[in-house]
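Working notes, structure below.
Here the complex is missing one protein chain, while the rest keep their positions.
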Amino acid sequence: MSMLLGLFLAPLLAGLIHRVKAFFAGRQGRPLLQLYWDLARLVRKHMVLSRTTTPVFLLGPALSLVSLLACLTLIPLGGPALLRFPGDILLFLGLLALVRFATVLAAMDTGSSFEGMGASREVAIGALAEPGIFLSLAVLVVQTRALSLSGIWARSGPELWSRAGLVMVLVGIAMFLLLLAENSRIPVDDPNTHLELTMIHEVMVLDHSGPALAVIEYASALKLWIGSLLLSSLVFPLHSGSAWLDLLGGVGVVFLVALAVGLVESTSARLSMLRVPQFVGLSSALSLLALFLVIR
Amino acid sequence: MKPEILSYPEFSKKLAGRHLAALMGLPGRSGSVLMVAVTTPGAPSAGEEAGACPPGGLQLPATVVEGTFPSLTLEHPQAHGFEREFFEEWKVRPEGHPWLKPVRFPQGQPGLTDFFKVSGEEIHEVAVGPVHAGVIEPGHFRFQCRGEEVLHLEISLGYQHRGVEKALPGASPARSMAYVETLAGDTSVGHALAWCRNLEALAGIRVSARAEALRAVALELERLANHCGDLGALAGDVGYLPTASFCGRLRGDLLNLTGLACGNRFGRGWIRPGGVAWDLEPVRAEQIRTRLAGIMRDVRQALDLLGRSGSVQARFERTGILTREAALELGLVGPVARASGVALDCRRQFPWGPYLDPAFPVCTGLLGDVACRARVRIDEMEVSAAFLDSLLAHLPEGPLRVGMRAMAPKAFSVSLVEGWRGQICHVAATDTQGHLLACKVVDPSFRNWFGLALALRGQQISDFPLCNKSFNLSYCGHDL
Amino acid sequence: MLRVVTWAEQPSDWWGWLLVLTGLVSGILGVVFALAQHDLKRLLACHSVENLGIIALGLGLGLLGLSGGSPLAAALGLGGGLLHVWNHAWFKSLLFMGAGALGKATGSLQIESGGGLLRRMPGTGGAFLVGSAAISGLPPLNGFVSEFLIFMSALELLASVHPLAGAAGLGGLALISGLAVACFTKVCGVVFLGEPRSPGAQKATEIRGSMLVPMLLLAGLCLLVGVMAPLGIGVLGAPLQQLAPQADLEPIRGSLGWVAALGGLVLLAGLGLGHALSRRPSQPGMTWDCGYSRPTARMQYTAASFAGPLLEMFSFVLKPRHHGSPLEGHFPAPVGHHGEVCDPFTQRLYEPISRSLMRLALRVRVFQHGEVQLYLLYILITLVALFIWEAL
Partner (left out) sequence: MLKALLARLNQGHRTAVGIPEALPDRTLGRPRFQPVRCAEGCSECARVCPTAAIVPGQTLDLGSCLFCGECARVCPHGAVRFGRSPAMAVRRRSDLVLSGPDLQLAEALDEQALRLFGRSLRLRQVSAAGCNACEADVNVLGTLTFDLARFGIDFVASPRHADGLLVTGPVSRNMREALLKTWQAVPAPRLVVAVGACAISGGPCFDHEQTCGGTDGLLPVDLYVPGCPPNPWTILDGLLRLLGRLEGPEAG
């Protein structure tokens, strides 16, 4: 159920963020369902394939979408996840690394300096973000003594917040910053810009078209969903006793996270590319601080 | 004024310490070319009070060249672009020019030139354009990069070459107005004004005070709209949503004010030889004045937000620095040069009509970074808004348009107008029958492009769009 | 080493700590230096340093588990470390063979002179890609399985007896694997993808089958160990039972089963989706070049530029040197640029030592005349001196 929700609602998040930004700008803005229409159009279009490219070009997006779908089976939402076993956290992170490996190689396959530039930025940010994600999840592991995402979900919640509020706040902030960085949002990347030289994510997919682009767009919507879901299920889970209420609450928090992303994008400027590592490092530092508070 | 024909060494000496507004060729006797320079006084030194450059002081040194001549660029770097253009047009080679590359590729094959190259297996080139990512004109940018750092940027234009300058002298009056109003679409008023003032000078007529005032209104509205748009675009480039959206809308509102006055949002069809085509009745003038006040209130608020945002200022400051020395040596103009502390402004140097105020403010900056270029634009908007307000309140009386007369034979005329991008220089010469023989158009972009290339050295490539916006130059104004 | 360490009934903490720290330092430095290399063989050598670091880290965590009384962590750490020894042997041989094939086909081991080789050498390229994914610790390949065990050990320690070591191991290994992904995307992207960057790469062809088959076999092995992970634990079961008898490995086997199943499924589904995509109607074209008519191979990202942002962050250890004259004037003349990263051990440890040894040797040469009598005299003096010393 939670998996299906993710599959269907993920593209809505992008629409929601756009609506928040449109409100702040004072315009009507894109329809909420725009990404659904975009995807419907893209899958029916042809592709232009560069003569330079190899099967890696199409395999990259395919593998990353499938990996993200696999990730979705591991995250709890309003109830334990479809699949749960000790150490599923590690598989989850491994799959995210696979996503990065696949998209970066698909970008490099075109032999364009733009895609290379985006790929270089992506791996730099990714390599720095990796410890941050591990450490923030580690804090939750220590706090809940659970080795699986569903286990953390089961033992996290208001009780944990009252016991270790500060730590949870730190972890929450760290994970939110990572969400911004990993999903190419302001202040790390600007999803709205059309300028090749400043982009990260968009510039990596400059050559993909048609169904392949649809796969990429859908995958990045899923990635945003998964990132928000982690925050919702692990940091702010609801345990009301009713599974339906928990589910509703979980989805609500996911949308709140998207709202917060929109708010950040509406009111702050992008960082200079030189500052991005510091920004990503900050999230690692925050989770490290939380970790020390926990194991001290 | 007539060009003063000198020997080559004297000619070269005459350029020292002066600002080269234009360099053009006129057909001479038996295959030789008369090279005419239009020079204006150089900038006052940095210490002097801003805007101290006194009015007047135009000079027209000229010399006869044939086959080859020693390049002026070595001594006067600001001649580099003019000499390349000269070579392309007249096939007279400036010997020793360090960088004799095509400017406009009139024979086709744009972008086919030896780009400056930093060798080494680590260096990669980024080639951007001609088709850019945004909704902008085409041009080719070649970066030599090591990682994210730009070692060198070379700009190769010419994609927009339409042959307008060549077509100008023989065109019908109606068509030549269409040409000059599309020389650089966002500077329709500036170029139309420079063109008409030349024709009027050649015909020896004076336009009325009212027409001059209305022309000034058109020119300043154009400046306001474009500066406002630029500031919004700068905010957009660093992803700062509020100012970007507000200024984008306000720019449209400012264009609409011009549209209200003459029916065209870019001021096309407003300025005509002998005066202006559209009047501002008192009601309309008052309407523009009130709407302008409202727009400026919103503009101030949007810009205040920009100034207060630390994350924006961090991106603007110390990005894309252009030193005063470089700006002077390369003869840069307009807000770009003023942001680097070069206090030159044609409204002060060659004033006319309502600008005949010895205290007309010239806005300058010190550092020459993106922040300064933004600041100068903000200051100039305030100056223009105040100027417009008083102008619209007291429009002088007089006829809109006086009839044109035949132009003087064998005459030479220079017109300098401070467009929103900077000094626009039009030169026109007539033949023995009083028909136009040759025209020269120098858009401010022609000079400033090189300044952009220089400002990018050692910068992060991701800052290029920001620097580019802070210059915001015209491609077709360069390519003609 | 493991043998020796486990002789003792209860290993003391500091052994584990020492191994963890050595592992972290060598792992992180190894991968950072690898990132800076221009030569494929040197790069792979640096990765060996990194992988030995991972192995040491696993063993160290395991020892800490033993000493702290967490048999599960011990079994996981030691098992992961041991498994990684195997895995490393496989994917590293695969990668070295790939490098050899590359050198043979293009005549150069410089990364920057590769490019577009996957089209020209699909077998080598495919095998190398699998090896790269394996060494980067990506599911569903063998590298992920051993790193999974080590990570699990760190998580166990974190939640129980040695939280600090667990945290260090976790963060360190995460950084290492993040950087490894960066490094191998660089190699694969620059060498195998895009357009050829040198004449050698331009005319490269696939190598002989006899060289190709072992690579393909090894690649298959990497995959097999990955998707047969639960069996792998079975193989390790016996030694682990000895090392950490109390550990209950059943849940781990279950987890590995899921890992293998889901990983395998992802791979299959990914291939399927990729195939489905390639069947969609398409039109051939050129890589988008902004409409510019004369693109060159120089307009591709170079390996150095690709790794640039990361190297910049680690410049305090790498101390990169750049040679090249700065651009002067408004119209500069063409210049060259070259950058390199020197090995700090060669530069700051071995070289000074060997230099002082040489100096010493030169001084000692005074005694060397080549005359037999003198040498006899030296021996005599030495003997006398020894006797005196003995007598004292």
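Labels A, B and C are assigned to the chains in the order they are written; within every chain, residues are numbered from 1.
Please note the rule applied: a contact is a pair of C-beta atoms (placed from the backbone, for glycine too) under 8 Å apart; a residue touches a chain by one contact, two chains touch by 3 or more.
Note that the coordinates shown come from a computational prediction; the quantities given were computed from them, not determined experimentally.
> Please work out which displayed chains the absent chain touches and list them by label.
A, B, C
> Of the residues B:L15, B:M177 or B:V441, I need the one that contacts the missing chain.
Answering carefully, the residue with contact to the hidden chain is B:M177.
> I'm checking contacts with the chain that's been left out. Which of A:G116, A:G210, A:G249 or A:G262 qualifies?
A:G210
> Using the definition of touch stated at the top, determine which of B:L34, B:V64, B:L100 or B:A167 touches the missing chain.
Residue touching the absent chain, from the options given: B:A167.
> If I consider the whole complex, including the chain that's not displayed, which of B:T39, B:S188 or B:T364 touches that chain?
B:S188
> Mind pulling the chain C residues that touch the left-out chain?
Per the touch rule, chain C residues meeting the hidden chain are 282-283, 285-286, 288-293.
> Please output the residues of chain A touching the missing chain, sorted low to high.
Touch set of chain A with respect to the missing chain: 18, 23-31, 34, 37-38, 40-41, 44-48, 194-196, 199, 202, 206-210, 213, 263, 266-267.
> Would you write out the residues of chain B that touch the absent chain, in ascending order?
105-106, 108, 110, 130-131, 133-138, 158-164, 167, 172, 174-175, 177-179, 182-186, 188, 229, 242, 245-246, 248-249, 251-252, 255-256, 259-266, 268-269, 278, 298, 301-302, 305, 308, 474-476, 479
The rule we apply is simple: only the chains that are shown with their structure count from here on.
> Name the chain with the Cα centroid closest to the overall protein Cα centroid.
A
> Look at all chain centres (mean of CA atoms) and spot the one farthest from the centre of chain C.
Relative to chain C, the chain whose C-alpha centre sits farthest away is B.
> Rounded to a whole Å, what is the gap between the Cα centroids of chain B and chain C?
Taking the average C-alpha coordinate of chain B and of chain C, the gap between them is 56 Å.
> From the mean C-alpha coordinate of chain A to that of chain B, what's the distance rounded to whole Å?
Chain centres of chain A and chain B, defined by C-alpha means, are spaced 46 Å apart.
> In angstrom, rounded to a whole number, how far apart do the mean CA points of chain A and chain C lie?
Using C-alpha averages as centres, the distance is 28 Å.
> Please output the residue numbers of chain A that touch at least 2 other chains, ranges allowed.
113-114, 116-117, 120, 273
> So which bits of chain B are touching at least two other chains?
124-128, 147-148 - these are the residues of chain B that touch more than one other chain.
> Once bound in the complex, which stretches of chain A touch chain C?
Those in contact with chain C are residues 46-56, 58-59, 61-63, 65-67, 69-70, 73, 83, 85-91, 93-95, 97-98, 100-102, 104-105, 107-117, 119-121, 123-124, 126-131, 133-135, 138, 141-142, 145, 147, 206-207, 210-212, 215, 273, 277, 284, 288, 291, 294-295.
> Note which residues of chain C are touching chain A in the complex, please.
115-116, 118-119, 125, 129, 133, 136-139, 144, 148, 151-152, 155-156, 158-159, 163-164, 166-167, 170-175, 177-179, 181-182, 184-186, 188-190, 193-195, 251-252, 254-255, 258-259, 262-263, 265-267, 269-274, 276-278, 280-289, 299-301, 305-310, 313
> Which bits of chain B are touching chain A when the two form their complex?
124-128, 133-134, 147-148, 235-242, 245-246, 249, 309, 311-312, 314-315, 319, 460-465
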